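Starting off with a structure, shown below.
Here the complex is missing one protein chain, while the rest keep their positions.
Entry: chain A
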């Protein structure tokens, strides 16, 4: 019995020490929480940054709303890249935004997507659903793409009549997946999402005067222990090199707070 206790306690010690050593190495790791729509472009940007700065990045993706909630509840995140200002403001109220770290690095458009067989539309006003057709939208309460879509559709008084045939996705990539897999006929996603998928086509762009401007803000979290490295990453996001990559992924880059056309 005593032998067993001895063995188990040494096992526990071993486990604890391995935990400790792994947390040591994570001091040079910057943990990033990024809006789901940034997934593909981040996967291209991250290795470039890691190589140039010798800083490791660890990225999680989700709807901006969910990520903001997780950060609020103490999720160990150093940098937050949102698709909506609203969630940055929420964190600001909680004093979770490190001073002078706010940047805006890209903009995007909302588009209506469908399957190959659907014919393109002139404007979203022409969108009419048949009785058994469904439309996927990001949940407007937590998914920025859904919030923008709702604003636009409400502006042209289409939201109410379409609402009965809507399915709400928990992030914008889920909306894309719903349309890609053919479970849903139409979806509202970002232009950048439509671009990375070859299983959907863009039917029409949503007039960007119908909703708040879509900017991607980034911040360093005030409780981060790797603020300097996080700041370096944010600067990298506004570099020329990053700018070219945004363009390739269907985003519009921003420089000096101005939208580049």
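Keep this in mind: a contact is a pair of C-beta atoms (placed from the backbone, for glycine too) under 8 Å apart; a residue touches a chain by one contact, two chains touch by 3 or more; residues count from 1.
Heads up, the rule we're going with is that contacts and distances are computed from a predicted model.
Q: So which of "Phosphoribosylformylglycinamidine synthase subunit PurL", "Potassium-transporting ATPase potassium-binding subunit", "NADH-quinone oxidoreductase subunit C" or "Molybdenum transport system permease" is the UniProt name of the chain that got left out?
A: From the choices "Phosphoribosylformylglycinamidine synthase subunit PurL", "Potassium-transporting ATPase potassium-binding subunit", "NADH-quinone oxidoreductase subunit C" or "Molybdenum transport system permease", the unshown chain carries the UniProt name "Molybdenum transport system permease".
Q: Tell me which of A:47, A:120 or A:182 is the one touching the absent chain.
A: With A:47, A:120 or A:182 as choices, the missing chain is touched by A:182.
Q: Who touches the missing chain here, A:55, A:77, A:90 or A:111?
A: Counting the whole complex, the residue in contact with the absent chain is A:90.
Q: For chain A, which residues lie in contact with the unshown chain of the complex?
A: 63, 65-66, 68-69, 90, 132, 134, 139, 141-142, 166-170, 178, 181-184
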